[in-house]
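Take a look at the following structure, please.
Heads up, one of the protein chains got dropped from this complex, but the rest are sitting where they should.
By letter and in written order, the chains are A and B; residue numbering begins at 1 in each of them.
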Amino acid sequence: MRSLETDVVVIGGGATGAGVLRDASMRGLRTILVERVDLGQGTTGRFHGLLHSGGRYVISDPHSATECAQETDLLSRIAADAVEMTGGLFVTTPHDDPEYADTFVAGCHATGVPVEEIPVAQALREEPRLNRGISRAFRVNDGSVDAWRLIWGNVRSAEAYGGRALTYHWVTRVLRDGDRVSGVVCHDGISGEDVRIEAGFVINATGAWAGQIATMAGCHGVEVVPGRGIMIAMNHRLVGQVINRCDPPGDGDILVPVRTVCVIGTTDTRADSPDDLAIPRDEVQQMLDAGEVLVPGFRQARAVHAWAGARPLVRDSRVSESDTRHMSRGMSIMDHRERDGVSGLLTIAGGKATTYRLMAKNIVDAMCAQMGVDRPCRTADEPLAGSESGVGIAITDRLRDREADRLDDQIICECELMSRTMLTSLLRDRPSVAFDDIRRQLRLGMGPCQGGFCAYRTAGIAHDGEHGDIARANGLMRMFLTNRWIGLHSILFGDQVRQAALDDWIARGTLDVEHLPEADALPSRPAEVEA
Amino acid sequence: MTDAVVIGAGIAGLTAALRLARGGATVTLVSGGLGGLQLSQGSIDILGYAPGLVGRPLDAIDDLAERSPAHPYARLGSGRVASSVGWLADSLPGVFTGDPTHNMLLPTAVGVARPTALAPPSLATGDLRDGASIAVVGLRVLKDFHPGLVASNISRVTLPDGGSVDATSAWIDMEARPGEADTSPLNVARAMDDDAFRRRFGDALARAAGDAGIIGVPAVLGIRQPGVWEALCHQVGRPVFEIPTPPPGVPGMRINTTLTDAVRAAGVRLIMGGRVVDHGGTSSRRGGGATDAAGRNRRFPARAFVLAPGGFESGALHVDSRWNVTERALGLPVSGPPADQPIVQEDYRGDHPLFLSGLAVDDSMRVVRPGTDDPVYDNVHAAGGVIAGAVRWTEKSGEGIAIASAVAAADAILKELS
Partner (left out) sequence: MTRADDVHDPPELMRDSLDHCVKCTICETQCPVAAVTPLFAGPKYVGPQAERYRTGDRSVDHTLDYCSSCGICTHVCPQGVKIAEINSQARAAMKKERGMPLRDRIISRPTLMGRISAPIYPIVNWTLGFRPARKMMQAVLGIHERAPMPVSAPRTLRRRLKKRGQSPPGSRGTVIYFHGCSAEYYEVENSLKVIDVLEHNGYRVLTPRQGCCGLPLQTNGLFDDSRRYVRRLVSQLQAPGPGIPIISSSTSCGLMLKREAHEILGVDDPSLADIGSRTYDVCEFLLDLHDRGELRTDFQPVPERVPYHPPCQLRGHGVGTPALELMRLIPGLEVEESGAVCCGVAGTYGLKKEKYDVAMAVGAPLFEKVRGMEPPVAVCDSEICRWQISTATEVPAVHPVALLHRAYGLS
């Protein structure tokens, strides 16, 4: 067993965990993040990508609305590399309560969420596919965020301050020294060895999995109910801005343009386990109907992928409803010293990606108070790694990049315009990545063909690299195709059926991947859960 | 009015048109675009897996027909498959080699020894049945062929008779077109048409291949010029064979050109670029097809129809957003997946009911109402991927079903016309 020693261990590689890693590292604390699989493989990587203007919460949760408005404004500057400020519209469709619009505007004014009513004709000019029956339209400051870029930007920033992120490190034990949590033991899924990390403090930022970690630390009754929501990515941007229904929050009320696709979301159903999230056929139909309300003809458009995410909804049996210390609305911080008599451990859950930085600040503040460290949060003061220029994402970025290097480089994933150099640089930095990890960082296989043309190329290149062995290359390719299907089978209709059939003609017909020599066991890694 | 309208320009449509025209019928072939031949592996599969590896495809067809009465081969029978494939091969002299009674094992671009029945000689030279010592050589400008992947896997193959393959790999650094780091198999094939380029490639190939007995290269050995492969073999003094790439597949393109030329030479009127959108006729017979040509629909009256537009990959079989499966050209009833069940399984490797759906046919490939022998129309026949009952890419049965059903449909029509 390897041993490490540090000030702080953060468990969970979502936006919150990465935010905590950066925040704590910037305050001079030696911090290590451990993630059981890849960064952003959980809830952060499975939402619709909305960077909230706050408009959605002005009535139901005004405090969150204000926080969202402030954080979105901040992130558009310090996390520019992960953010596209698309702008957003709240529109009153024929299915929405017309009374709500005035309430909505009043709520925006009350919460400091910038809003401006625009003529319907102008909204329709800006978004020609939008339902022509809308009666009112309001401009808000919505954006979209590439969750994986956001997480990696935080991690790279933290690394500059000495922080570290260990992926594929599954926490198997939380160490206790009497009443104090003293670290964790992880299983390194890549090397196969166990790693013992001694730490002065542990932050449990595992979201929907927080109850499991708390239990490992002997803190019982932390019940985090996974609220399952499904999302469907459409092949291209049917709208250029975020389109919200101007109605009280409901299912399928938002269409978010993010990177090359636009995402319709979402549903909300209690799930039994965050590791087993179904994409039921009736919910797919519900999303398509919802899409029709926003963009007539939606059902004829091409769906390329679907996924489900688990909202962490905290139900803490030991904390009374009135106990709101260290709790901000929408996010809950659990102090296990007060709650369970166990020091050195804080749990955070809830919240939303837009306010991840604020959540990280709050919990690191709480931790510093317990550690007796007086160092202020500085995460709002400097840009994330990669965002120094302050230039945000534009939909045209990769087309521009390939225009520049197309003749000198190869395009491996043609749908998402991922070049060979992008791939080989990543393989150099992270030799043990699975294809899904490449997907999260470089968008491999996220476009219309869903890996049909690029999985095989990537296997060839991975095998060619010095780290490639043939069993691994075969296994990774097969795993990627299998995992892509998880997000396809529930939305297999229309044009995507043609694609799936052609992909099968190539993979099974021409290449005959089904009859590759049986794969040797892959390095043990937790079953990939599809995002 | 023509005798027959064939809808679709893949191997099924072209074969049906050729058979009809050679049989004396006047034929118009309409297609929405270029057919799918160049997306294929460029050989004739009859039956490769059932589900175990098949060595003798015609024998396996008879077993399969007994086990799976809904399979197209159950209607066609091994005798018609053998004679149809033989007829097509004879109609295109020099294009195919092999024997429909035995499968060869040809390496794929991931290094699987893939069963297929007939193949162009440049592919068939890679037959692994007797074991081999192979050098697999790729071009760095070609991202769709990775010799290391092929060699590593092919070395691990256990051959049916227990033999094995000894394979090494190498790269050649040679631009197909100056200043282009990323090129297609077709562009390399175009470069190979040039003697000087082919000779430079041959020199590099001989060096890269070491002392291997036989050399595998991506399928890029010429596209318009005949004899590139032969010249290369002669130059390097050893057998060279081609391994098909994912699309664009040069072997499929060559076959498409040869077959389309034969169809044209047989007097078939070819109309490309119109989707079939309409038809007319009586309740028992179709009178005409129509395509959405520019400006207006263009009608094609005919005495009989062969519907050969492909399966789900071409959109000929369509699934709407509520998972209803339809046939799009003529709106024929589809033998589809059960309405109350998911059309595909959650596991990628599962058996997906969707891909078994399609049109039901009788012995003369006339489209019938699913579950019956009642023709939907007396003069509408189907051929190829639109016919229900087989997952062709898994079985490796695509061309066999297509050719045999096309010939069966054409013969039934010729019989009625006479």
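In this section, a residue touches a chain if its C-beta (ideal position, glycine included) is under 8 Å from a C-beta of that chain, and two chains touch if they have at least 3 such contacts.
Since the structure is predicted, the reported quantities are computational estimates derived from the model, not experimental observations.
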{"item": "Residue of B:Arg275, B:His352 or B:Arg392 in touch with the missing chain, whole complex considered", "value": "B:Arg275"}
{"item": "Among A:Leu417, A:Ile491 or A:Val513, the residue in touch with the chain that has been omitted", "value": "A:Leu417"}
{"item": "Chain not shown: contacting residue from A:Ala147, A:Leu502 or A:Leu516", "value": "A:Leu502"}
{"item": "Residue among A:His95, A:Arg196, A:His236 or A:Arg337 touching the omitted chain", "value": "A:His236"}
{"item": "Listed residues A:Glu117, A:Glu403 or A:Asp469, member touching the removed chain", "value": "A:Glu403"}
{"item": "Where the unshown chain meets subunit B, residue by residue", "value": "31-36, 38-39, 177, 179-180, 183-184, 186-187, 190, 247-248, 253, 269-275, 291-296, 298, 310, 313-315"}
{"item": "Residues from subunit A at the interface with the omitted partner, ascending", "value": "128-129, 235-237, 240, 260, 300-302, 394-400, 402-403, 406-407, 414-415, 417, 447-449, 452-453, 494-495, 498-499, 502"}
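Following the convention adopted for this analysis, only the chains that are shown with their structure count from here on.
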{"item": "Of all residues in subunit A, those that touch subunit B in their complex", "value": "281, 285, 288, 299-300, 406-412, 420, 453, 456-457, 459-461, 463-464, 468, 470, 473-474, 477, 481-482, 484-486, 489, 492-495, 497-498, 500-502, 504-506, 508-517"}
{"item": "Contact set on subunit B toward subunit A in their complex", "value": "39-41, 49, 53, 108-114, 143-146, 148-149, 152-153, 156-158, 179-182, 244, 246-247, 249, 311-315, 318-323, 342-349, 354-355, 392-394, 396, 398"}
